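Got a structure for you, written out below as structure tokens; questions coming shortly.
The complex is shown incomplete by one protein chain, all other protein chains being positioned as in the whole.
Take a look at subunit A:
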Amino acid sequence: MRTAVLRKEPSTIPAAVDTIVGVRGISKNYGNVEALRGIDLDFPRGKLTSLLGPSGCGKTTLLKIIAGLIEADAGTVTIDGKVVRAPGPERAFVFQDFALMPWATALRNVAFGLELRGRARTEREEIARHYLSEVGLAGFEDKYPHELSGGMRQRVGLARALSVDADVLLLDEPFSAVDEQNRRKFQEDLIRLRATQNKTFIFVTHSIEEAVYISDRIVLLSPRPGRVSQIIEPDIDRSGDPERIHRDKHYLDTVDEIWQGLRQYVE
């Protein structure tokens, strides 16, 4: 076992890669169910890494362990080499169900992370206004969440995560509760944000197409118990028209390759 791990290490972290989030030997059980077993992963700085796998593979659990929201039974998470066990200002979370406060306006929701950090009202609202317009919601500052569409609500959630200026953004299936048209637009926006904001993204999804479309790196997890089965780095040029990616041969091949690998868990 030990030798296997040792042999695996050099291939997953080439010396030149700058690691920001490190996951070492993470295991988690829920009662008798083994959700994660011995996960070792490195997330390179400034990249978008997807955690992809069928339901029950523990990808959301792993993300919440990295966020410090769930405690692991064994193993450690490091940010810039320091072990973390609780949520911290260097990480920001985007929730699957948006997790907006229904009694607060979009502006206050976006500013909430800064409000909790005790920043002055005018200052935090100015920052929130900036990020609301960054995600395309200028003019919606005073709307309440129920007055916004699903896609717009998630944009508020994304603006909240951006406004606290964390180095690592953790996104838990952020587009799964958003309709198809909005999802496409959102994915394009995320590619643009990744290019302009100097941040590391860790992205949980169950959609192969989505993972290949937006990711620099895809970590494939296998279920019961959740383990890393494969790491793929799709070599896709995302500089031009994002629409073009959907017809890129390499994109299509990678989607197909991952599907062949995951197929066994479905049947």
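In this section, a contact is a pair of C-beta atoms (placed from the backbone, for glycine too) under 8 Å apart; a residue touches a chain by one contact, two chains touch by 3 or more; residues count from 1.
The rule is short, and it goes like this: contacts and distances are computed from a predicted model.
Select, from "Phosphonate C-P lyase system protein PhnL", "Heterodisulfide reductase, subunit B", "ABC transporter permease" or "Cell division coordinator CpoB", the UniProt-recorded name of the complex's unshown chain.
The correct option from "Phosphonate C-P lyase system protein PhnL", "Heterodisulfide reductase, subunit B", "ABC transporter permease" or "Cell division coordinator CpoB" is "ABC transporter permease", the UniProt name of the unshown chain.
Any idea which of A:83, A:116 or A:195 touches the chain not displayed?
Hidden-chain contact among the options goes to A:116.
With the missing chain put back, one of A:145, A:174, A:225 or A:242 would touch it. Which one?
A:145
Among A:101, A:120 or A:195, which one is in touch with the chain left out?
Checking each option in A:101, A:120 or A:195, the one touching the absent chain turns out to be A:101.
Residues on subunit A that touch the omitted chain in the whole complex?
Interface residues of subunit A facing the absent chain: 64, 67-69, 87-89, 91-93, 95-99, 101-103, 112-113, 115-117, 144-146, 160, 164.
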